[in-house]
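Here the complex is missing a single protein chain, while all its other protein chains stay put.
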Amino acid sequence: MSNHFLHVSGIAAEKLDAATALDFVADPGFGGATLFIGRVRDRNHGRDVLGVSYDIHRPLALVRFAQIAVEIEREVGGQLKLYIAHAHGRLAVGDIAVVIAAGTPHRDEAFRACRQAIESVKHSAPIWKQEHYANGDSAWGEGCSLCD
Amino acid sequence: MSNHFLHVSGIAAEKLDAATALDFVADPGFGGATLFIGRVRDRNHGRDVLGVSYDIHRPLALVRFAQIAVEIEREVGGQLKLYIAHAHGRLAVGDIAVVIAAGTPHRDEAFRACRQAIESVKHSAPIWKQEHYANGDSAWGEGCSLCD
Amino acid sequence: MIIELELFGALRGLEHADRMSLQVSGDRVADLRAALAAYAAAHWPGLAPGLLAKCAFATHSEILRDGDAVSADVRMSVLPPVSGG
Partner (left out) sequence: MIIELELFGALRGLEHADRMSLQVSGDRVADLRAALAAYAAAHWPGLAPGLLAKCAFATHSEILRDGDAVSADVRMSVLPPVSGG
């Protein structure tokens, strides 16, 4: 399990960083590394967005990130280093909301691991997004139910 | 075409760099960015590898990179920033051989663009890899023919 | 019994707090769900229709199902549909 880095970033204390993620998943035996970065966009569903606030259930998020890592390790079926970090709190347009990196011996596994990780984080991690609009309104994201 | 960054790196002058690639593909309207990094592995086909030398037909590689960018823009069918850079010359284990980054409004397009770009570079760009082994031997990669 | 609840996402705004206590008749998640629905009908006029039915209930280590037991000793989290990433 030392090959998984599981982290929920406190955005006030530290900015999420692609280089940290890539360094973590590098290995002399790995030929491929993939990275996904999710950033706050300036528009969503046709509305001008000024920023986003993320609410996170931290202990449950870390449990879920660990489960995701195990699921991906089983799916990819080989050597894997995986990095998952998600911002918490208020972000501005262009700020990094989520960073995922995967390192594997060959590229196909790295692409699959990275894609599966971001899909799982989006669909099943206890994280909630509130968008703040230019007109002063705010709205919570529609989201995926965690009920079976 | 200003949204494509097409580059063949001279490894003697500059190291390939993920941050440069990610900065290039960032945009206030983009929510997703993907990155692929290919590194020199310490083993290949069961042999201990000390390093790799890349030979490149530079003018033809830049033509091909530009074609790849157009093909992907057509395939993805929307806004896209794409970065392709490949090292030239001798690399050690762990050095970066290729960096590809794609930025798009949504993540699915970013994953597809990044994957298509690395596959196209590997299968159709005029680049040749020579592996240097611990026992002093060297061998050129098997490769894909550019004949129709 | 009295169950301590921790609220997340849109629910914090509805309650104007991130914690609340709730009197629950019964010892299953389904009973807790029913008690919260009754409370919400009385106190959360801005609640989106159908939202509570999509909320999950969890401890700090796992999500529970409607048939699972709840206890006054364990604080429960109420998790609306998630929207991270």
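Structure notes:
Letters A, B and C name the chains as they come in the text, with residue numbers starting at 1 for each one.
Operating definition for what follows: a residue touches a chain if its C-beta (ideal position, glycine included) is under 8 Å from a C-beta of that chain, and two chains touch if they have at least 3 such contacts.
Fair warning: this is a prediction, and the values are worked out from it, not measured in the lab.
In terms of the touch definition stated at the top, the absent chain reaches B within the entire complex. Of the candidate positions B:Gly51, B:Gly94 or B:Gly141, contact with the unshown chain belongs to B:Gly141. Residue B:Val98 is the one among B:Val25, B:Val49 or B:Val98 that touches the chain not shown. Residues 38, 54-57, 59-60, 63, 86, 97-98, 118, 121-130, 140-148 of chain B touch the missing chain (whole complex, contact as defined above).
Keep in mind that, in the parts below, only the chains that are shown with their structure count from here on.
Central chain by Cα centroid: A, whose mean Cα position is closest to the mean of all protein Cα atoms. As a whole-number value, the distance joining the C-alpha centres of chain A and chain C reads 26 Å.
Distance between chain centres (mean CA atoms), chain B to chain C: 49 Å.
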